[in-house]
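With one protein chain removed, the remaining protein chains of the complex are shown where they sit.
For chain A:
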Amino acid sequence: MEVVENHFSQGLKDGIPIGLGYLSVSFTFGMMAVSNGVPVEVAVMISLTNLTSAGQFSALSLMLESASLLELALSQFIINLRYALMSLSLTQKVDKHMKTYERALIAYGVTDEIFALASSTYERVGKWYMSGLILFPVFCWTMGTLLGGAFTTLMPESLRSALGIAIYGMFLAIIIPPAKKLKSVRKVLILAIALSCLFSACASFLPISSGFVIIICTVCAAGFGAWLFPVEEVSHE
């Protein structure tokens, strides 16, 4: 029998590092939007309805250039396509009894960080756990935008920049323990990291959006893992 983690409070707790990391990024988004003449309420609404960093930043510059709606839709589609991959992966991790409308509601909160935490920490996750996990990051993402837009000098720069590493510290706490235990996860990780660093090194003459870089690295590394280490063998290690 699979264990379903479905405590709202556990989700809330797991969401704290994600929320803290979101504060500094959304603060920057709010600052950028307002300093470019976008009303603060528009910036806040965009954060609340989109909940994505790269997509919002690129949309901001497109909006300021008065780009066409088609161009905006297309760029959002490409930058955010990775969420489709994550949602697909999440279908195998959510409570089997979750109803269709509950899935549709939870889909709102599928971000890189929320997905990663929900899918790699527990065997299966339920709707209450997911709601708790999504709540605080959404609050921080929206509040950070508001604060960034309203008081651009509220938080000292040194503190704001120190919070930027919170998300990555949390990522390491998620990936290192399984990588320590399973050779297969270790190999997949090393390949994904190597590819990501390669793309970063080639960024000047190979300009690919960060969303696409993540898709390419993920498909290659996870495909490599699935090919060489099928899951049945993984569970017997």
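The definition used in the following text is that a contact is a pair of C-beta atoms (placed from the backbone, for glycine too) under 8 Å apart; a residue touches a chain by one contact, two chains touch by 3 or more; residues count from 1.
In this section, contacts and distances are computed from a predicted model.
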(request) Given the options "Putative glutamate--cysteine ligase 2", "Branched-subunit amino acid transport protein", "Acetolactate synthase" or "Sigma-70 family RNA polymerase sigma factor", say which is the protein name UniProt records for the missing chain. (result) "Branched-subunit amino acid transport protein"
(request) Can you work out which residue in A:V4, A:M31, A:L90 or A:V125 touches the chain that's missing from view? (result) A:L90
(request) Just name the one of A:V125, A:C140 or A:A166 that touches the chain not displayed here. (result) A:A166
(message) I need the residue numbers on chain A that touch the omitted chain, in ascending order.
(response) 13-14, 16-17, 20-21, 24, 38-39, 41-42, 45-46, 49-52, 55-56, 59, 62-63, 69, 72-73, 76-77, 80-92, 94, 96, 100, 103-104, 106-108, 110, 112, 115-117, 119-120, 158-180, 184-185, 188-193, 195-197, 200, 213-214, 217-218, 220-223, 225-227, 229-232, 234
